[in-house]
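All protein chains but one are shown at their positions in the complex.
Here the chain labels run A and B in written order, and each chain numbers its own residues starting at 1.
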Amino acid sequence: MNIGVFVCHCGSNIAGTVDTVAVAKAALAYPEVVFATDTMYACSEPGQAGIIEAVQKYELDGVVVASCTPRMHEATFRRTVERAGLNRYMFEMANIREHVSWIGKDKDANTNKAAELVHIAVEKLRRNTELTAGEFTINKRVMVIGGGVAGIQAALDCADGGLEVVLVEREPSIGGKMSKLDKTFPTVDCSSCILGPRMVDIAQNPNITLYTLSEVESVDGFVGNFDVKVRRKAAYVDWTLCTGCGECAAKCPSKKTPDRFNEFIGKTTAINIPFPQAIPKKASINAAACLMLTKGKCGACVKACPAGAIQFKQEDEIVTEQVGAVIVATGYDLFDFTQYGEYGGGRYPDVITSMQYERLLSASGPTEGHIKRPSDGKEPKDIVFIQCVGSRDKSIGRPYCSGFCCMYTAKQTILTKDHLPESQSYVFYMDIRSPGKGYDEFIRRAMEEYGARYIRGRVSAIQPKNGRYLIKGVNTLMGDQVEIEADLVVLAVGAEAAKGAPQLAEKLRISYDTYGFYMEGHPKLKPVETNTAGIYLAGSCQGPKDIPSSVAQGGAAASKVLGLFSKDKLASDPQVSSVSLQRCIGCAKCQSVCPFGAIEMTQFRGMTKASVIATVCQGCGNCTSACPQGAIQLSHFTDNQILAEVHALCPY
Amino acid sequence: MSRRYAYYPGCSGQGTSREYDSSTRAMCQELGFELIDIPDWNCCGSTPAHAVDHLLSASLVARNLAIAEDMDVEGIVTPCPSCLKNLKTSQHRMLRPEFHQEVQRVLGRAVRADLPIKSVLQVLVEDRGIGWIAQQATAPLTGLKVVPYYGCIMNRPPDVMRFDDPENPMALDNLLTAIGAEVLPFALKTDCCGASLGTTRRDVVARLSGRVLDAAAAAGADAIVTACPLCQMNLDMRQAQINKANGSSHRLPVFYYSQLIMLATGQQGERVGLDKLCVSPFSLLESLGPQAGEVRS
Partner (left out) sequence: MSVLEGKELRIIGFLCNWCSYGGADTAGVGRFTQPTDLRIIKLPCTGRINPLFVVRAFLNGADGVLVSGCHPRDCHYTAGNFYARRRLEVLRSLLPVMGIEPARFEYTWVSASEGQRWRTVVQKFTEQIHGLGPIPAFKSGTCLEACLGTAI
């Protein structure tokens, strides 16, 4: 093999603390290196031309570039060697910038280290083989999990792009958190007025199949060819017959059923349509509250239903959908503030969450838009808002900022003043975080035009006092203690990962962080991708987000899917494992450790052998470590290659 | 089954809260706890020591811990939350090896600092259980309306004290309910009484303790029950001062919980020390019925 080595100066980035000429010289001594040179900018146009020229002139079979991290330019140089007529995998990089020149001060030591890193790259390259990407066909359907605003946007964009879309939503209606909001910041426009039409679009788009009251049961397959099982939970109502007339709810005697949609402020019936604009507008029965399903007697809804849609014997149904990509838009849930003892731990009826307050503000809410205290139905006069409840607090395991609470709190103070002109709002905040178009101006409006009193500091206790509440806190700007008597306390509860998010992540084989938020492929460059090919993220499942960002991500995820599906076939990464049939003893250890189900046991001349499904294999090499025979080897990270690198560094 | 604990009485128990000390000892005797005084114990340093020098404070504490470690006991108990906080905080600080060594150097001897340290209230609730204590209440305090007042440091900081809920503790509530008293909801149960500011800033104590008294009266309580010598002193001894400063007219007896347990188990007399309370509880107790009324004689 003829190997060429190119040692990059990177201007002075490398050459400043590494003697690149000496490294190139040292490289010439390594086995099979027939050409070595230093170059000013290897990645530049002349730099790449130099590589191509050398490949042709010296008949090189492989190239080592010693420059920056492969995370930066590996793809660039693979294309370069391909243009030079080599296989793109006959290339290795030595990272002598991030791992050498930028972290070491001693030029001698750096130069020596750089030369050694070139040595291991050469030893690895000597054992590389030419790899060719395979091709496979893709199923151009997409599943969107989660019907909040991000999922709605993604589904509509995909459908408009001509894709068949399957939208899966856990709740009986799509709309997500946004459908519960009264108004949105910073424009104070009506939430359901802007979301409603989009929800209707979902229902009417012929390209979209909508499964509500459904959850993803399992996910098999890989990019282009996923098999997703969806559990359609029993609604106890035949939705093909239900017309959404609401007669059933009017007659249901279980009128004290906890109202999930209204955040448990107010009651609903056991059979109900969660809210007037629900999509689909179909009734479903809360089995735990239904007299018929719990006690076996009632049936008022059966008598009331003009369509004969009630079916108490309905059972969950599993449907399987074949899709080529999945967009996850499962959103967030609200922090359970009851773990804050100082806010009463849930013991005080008039200490409510911001989302509950939103339902009080909403004209379609339990109070029809009149702000009334849950305890006695009276209009509050003084209202205290406490921000960062479950955000930026290490002591309860929520060190992150939820991002949108500053804004919605300001919105709520404005709406409060609109509803109750005589009222006075107080806001306890830690810092105001309002980076967004028109956001900071909005906060100032709340303060200056709507007279919300902002107090920088935390609240130490809420105590009931003569039918009102005494809020004790600190004003850190004045360095003083403050006490405010209020009728209602609204806690700006932070966002946390949706319930069941980690379980869904395991099904999808995507990563999630400590808090249960899904991990994007790269924090900057792959914001809606995941590290599992074909699975994309949108909205707050990736981290707390406001509506504009969620919509933007929904659109971005959809465009990624449309991009993916713009090809008829996909290329598979050839750096995958493969099995030596002679060595394999069929023990299936590799199968048991494979995180991706990429290994199947097959019969070969009557013997059990492992076989790698190349399109499923992600190239982690766990199987190679587990194999007692060394029979399964990960291309370009074989035992021999790694040992050769060890030998290069430790020659004894 | 008797349980052996090293007993750290604390300085207050020798002076302003003798009745807490004596009723605690008597209560433990009745309920089967063997308290053995730490021989030649010394002051924990109280607020002044730890306010100026953690090493001094920890060394004062560590001497007591070291002596207790030579005793055959399962832990150290103290009735006083302030002592408890100093003992536990110093123990907590000594988890840092460098600090631990420094304390041993000052002390001139080794100390493991690993004996469990608990309040008497905690061992009562945890070792014996509320149900068991309810069975011992042969003379339940039926009709006595009380609010429990834990003070601010019995359960805080939670990482160090590791007992009950720091914001809404229930140990005293449950205990008092178990001995027949009617326990009223009390939002100020962990508020500060003003503590040692009673000597330097009487106005602060008048304000803070005044609130506690106001809230207790507003809740409809006949009496306040505490587990802290300093809280008790501020609420009881200074009640007249507070009334004067705030223009209020409270006459709320402030019991130690140990006194009420003694009464509920049919004990009385000098060890209970009801006569040591500044706001006399006798007319209140008499109003409850003949059985409780007898305690006076």
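Note that in this section a residue touches a chain if its C-beta (ideal position, glycine included) is under 8 Å from a C-beta of that chain, and two chains touch if they have at least 3 such contacts.
Note that the structure is a prediction, hence the values are computed from the model and not measured.
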Neighbouring displayed chains - absent chain, whole complex: A
Touch criterion as defined above, residue of A:C193, A:I318, A:M478 or A:L643 at the omitted chain: A:L643
Contact residue for the chain not shown (choose from A:H119, A:R141 or A:K177): A:H119
Absent-chain contact - pick from A:M519, A:A588 or A:M601: A:M519
From A:I103, A:A288 or A:I318, residue that would touch the chain that is not displayed: A:I103
Those residues of chain A which, in the complete complex, touch the missing chain: 26, 69-71, 95, 97-100, 102-106, 108-110, 112-113, 115-117, 119-120, 506, 509, 511-514, 519, 523, 531, 593, 595-596, 618-622, 624-626, 630, 634, 637, 639, 642-643, 645-647, 649-652
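In the analysis below, only the chains that are shown with their structure count from here on.
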For the chain B and chain A complex, residues of the former touching the latter: 165-168, 187-188, 191, 215, 218
Residues of chain A touching chain B in the complex: 340-342, 345, 347, 461, 463-466
